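With one protein chain held back, the other chains of the complex are shown just where they sit.
The letters A, B and C name the chains in turn, as written, and every chain counts its residues from 1.
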Amino acid sequence: MTQTANHAHPTDNEGGKMGMWIFLFTELFLFGGLFLVYAVFRAKYSDDFHKAAYELDALIGTLNTVILLVSSMTVAMSITAIQKGSKKLAIKLLLTTIFLAIVFMVNKYFEWHHKFDIKVYPGSEVLQNLERGELLFFGLYYMMTGLHALHVIIGMILLVICIFKIKSGHIISNRYLLLENSGLYWHLVDLIWIFLFPLLYLLT
Amino acid sequence: MENKTHISSYESHGRVLISLLLLTMLSVLVTWMEFGVFTIAVALTVASVKAFIVLTWFMHLKFESNFIRWMVAGVFVLFTLVLIITFIDYFFR
Amino acid sequence: MSKNEKYSHESYLEYQGKYKGIWGWLFSTDHKRIGLLYLYSIAFFFVVAAILGLLIRIELIAPGPTIMDAQTYNGLFTVHGIIMIFIVVIPGLGAVFGNFFLPIMIGAKDVAFPRLNLLSWYIFILGAILAVASQFAGGGAPDTGWTFYVPYSSTSSTNVIFALTAAFILGFSSILTGINFIVTIHRLRAPGMGWFKMPLFPWSLYATAWIQVLATPIVGITLLMVIAERVLQIGFFDPALGGDPLLFQHLFWIYSHPAVYIMILPAMGVVTEIFPTFSQKPVFGYGAIVISSIAIAAVGYFVWGHHMFTTGISYWSRWFFSFLTFIVAIPSAIKVFNWISTMYGGSIDLKTPLLYAISFIFLFMIGGFTGLTLGALATNVHLHDTSFVVAHFHYIIFGGMGFAFFAGIHYWYPKMYGRMYNIKLANIAWGVLFTGFNVLYFPLFIIGIQGMPRRYFDYLEQFHTGHFISTIGAIILIIGIFMMLFNLIYYRHRGAVAPSNPWKGVTLEWQIESPPTHENFEEIPEIKTPPYLFKKES
Partner (left out) sequence: MFGGASNLAEGVDKAFVFIFTISFIFIIGLTLLMIYILIRYRRSKVKEAMQFSGSIKLEILWTIIPLILVLFMFYYGWVGFAPMREVPDDAMRIRTIGRMWEWEFDYGQGKLSKVLVIPVNKPIRLDLVSEDVNHSLFIPAFRVKEDVVPGYDNWLWFTPLYTGEYEIMCTEYCGLLHYDMVTRARVVEQDEFEEWLENLEATGLVPDHPGLAVLKKNGCMACHSLDGAKLVGPTFKNLYNSQKTVLVGREESVILADDDYIKRAIYQPNDEIVKGYSRGLMNSYEKLITPAEIQLIIEYLKTLNGE
């Protein structure tokens, strides 16, 4: 319980990390609200949800799960690398992560694109004519994966910043708070997907 | 300051990834096998285990201060409570 | 005018950093300057919303249209509510006094993330401007009430999206402030200041910050869903599309009930500082007050359903929420008893801050007990959405949080500006304000019980007297407020120079100069004693 007496600058690692964690809590609750809505409608329209979940491509879902898991590992490893002082390796690992994130987004793009092709998008006529439960399922699907994709993008930006900071020597083996926090953020993205995946893709 | 930084090895990250992948396989398999009503329970349990693993090792909770650990647990408990209380309405309607 | 020689050091008001003049304020990361930025902006929006409140009252002075049409009226109470709740009282005390005094009271030089702190203010301003703009832009002022109930809010053609976005952005600002305070309290307490040596205002901010962090995202996502409903026809809440309008109310109140404790907890913290100082006596039941703050924050999270007793939620749901509503009243009761006991046996100096603080107790009791009346199932059925509710929350928000704010500003004014206001004038202003307040809101209880619904542009003849008296009260109240404001503004530069410890307080902020220097402390103090120790030891 000792204090940093100086002017509270980012050197307070513990504080910075704590702040990040608390921020992650708010993110969890942001998605938590959606999960709550999901739970309520699933209880109400379980058959429709089953039917609608068939429409989603479980293969793409599984693929994306694997991609995110691997990317989570590479981020975690990049922190190890920085701690051990190997800048090059850390950058390589981060680049791998970003590459995986891009693959994830491309998959997502094809998935959504396909949905749009068969006219299943919010407000479309096809959707309006479905059963109410299926309609809600797709509403939730777009809302949840959309918000998640937004987080993926933010995470990518953070990681890119980290790469630059490593290059310029702002992130080094004994000062890597930004990288650690970005890593935490990236894991959160993964964490949320871990729940989205069974709820949306596997409930057939 | 309690700066006992823990450095996880590459291998341990690798092991974590493998267990996560195995669990993913498990949940996909489970849904193919159709456990009926239990499918969702199983799928969510597996997801929770995965989340736990990610939190503990990837997110380093294992080596974090107690405060953060308790808060994370608290947040999940809080969310569960909110869910349950909301369902006091929906179940008894 | 410049009596700066008097100060041994340059105060934060004169401090010249990287930027000069107005930029020195707009880009300052000094928590004290940010506190003042919040003070001025919140005061501004308070005046705007208060004028809207006055217009509401004038409209209601007599049955039939008086000065406006129904649509205008509906827009007025909506924007009045949105500004008052999301811009004035939710950030209110925390952002103004919290920013200014939290670091000082725990012996720190600033908050944990000063730049984030400034960013919160900018986000706040952005949201606030958007909220006010919604009144004027395109489709007309939003007319949904501050509660945004669907399906009305997803069909109304007014600027609802503006207002929703504004509330969303303001929520974000609130979250960032919360994070900042939590980390500050965890990391930056002066050496020796264990958790239970921390003064009680920081404690109340700590409890508040957790609610801010854990409840606000829920309303954020809910508002996003309403926006999605309006823009994309997703229909989570639209029964025609299979959605559930009651689900919206659940989500909304999951945030908005805890939000009322975001408003009141810091207010309780402020008065908890004032009673010991003006009684020259340690606070009574320090531990009990700490625990009750935390209990309010924790239990307060689970009572949201008491706003929905008549919506058709399940029987057991009503039972459960009513029960917990009563439980959450207990910590408030504990606090009231401890405050009164703090004064007992003291050497009481009845100065303006104390006047406001005791009227806080009085008004808070009325607001609280009428809250209990609303919390009981049978009586709630009769009173829900009547002007009884309106009176309840004005008593507890304006009478509680508002009066605590006035208490706080009169208490810390000398510290913030290094000047004294005119105490006599301040007392007179208090008298007018207090009278006006009760004349304004008490009649609303009575007509509420008689069945006067809220959000009514026009009313039946039998409610005329009550509304008439109430409007008279509003006018008295405004006179009081202007006296108070005049006093505070006029003596800002003209008042007598304030000593560093005019009230003989013992918490840390009174141990430094008035106004404080840029970095508050030359040397971070070592804390050895509990926070409220009045015995002269040497």
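What we mean here is this: a contact is a pair of C-beta atoms (placed from the backbone, for glycine too) under 8 Å apart; a residue touches a chain by one contact, two chains touch by 3 or more.
Computed from a predicted model, the values in this text were never measured in an experiment.
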Checklist line | Among shown chains, those touching the left-out chain | finding: C
Notebook entry, point to check: So which of C:Ser11, C:Thr66, C:Gln233 or C:Thr379 would be touching the chain we can't see?
Noted result: C:Thr379
Check: Of the listed residues C:Tyr38, C:Tyr459, C:Tyr491 or C:Trp510, which contacts the missing chain in the full complex?
Finding: C:Tyr459
Next item on the list: Among C:Phe362, C:Phe442 or C:Phe468, choose the residue that contacts the chain missing from this document, as touch is defined above.
Entry: C:Phe362
Notebook entry, point to check: Touching the missing chain, which residues of chain C?
Noted result: 70-71, 74, 143-145, 149, 151-152, 155-156, 239-240, 244-246, 279-288, 310-312, 315, 318-319, 322-323, 326-327, 329-330, 333-334, 336-338, 340-341, 343-350, 358, 361-362, 365-366, 369-370, 372-373, 375-382, 384-386, 449-451, 453-460, 532, 534-535
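Convention: only the chains that are shown with their structure count from here on.
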Check: Quick check: more C-beta contact pairs in B-C or A-B?
Finding: A-B
Notebook entry, point to check: Using the average of all C-alpha atoms in each chain as its centre, how far is it in Å between chain A and chain B?
Noted result: 15
Next item on the list: Spell out, as numbers or ranges, the residues of chain A touching 2 or more other chains.
Entry: 2, 4, 14, 18, 22, 25, 28-29, 32, 36, 40, 44
Next item on the list: Could you list which residues of chain C touch at least two other chains?
Entry: 186, 214, 250
Check: Any idea which chain C residues touch chain A in the complex?
Finding: 108-114, 116, 175, 178-180, 182-184, 186-191, 194, 213-218, 220-222, 224-225, 228, 232-236, 241-244, 247, 250-251, 519, 524
Checklist line | Sites on chain B touched by chain A in the complex | finding: 1-3, 5, 7-10, 13-14, 16-17, 20-21, 24, 27-28, 31, 39-40, 43-44, 46-47, 50-51, 54-55, 57-59, 64-65, 67-68, 71-72, 75, 79, 82-83, 86-87, 90
Check: Can you list the residues on chain A that touch chain C in the complex?
Finding: 1-8, 12, 14-15, 18-19, 22-23, 25-34, 36-37, 40-41, 44-45, 122-123, 128, 131-133, 135-136, 139-140, 142-143, 147
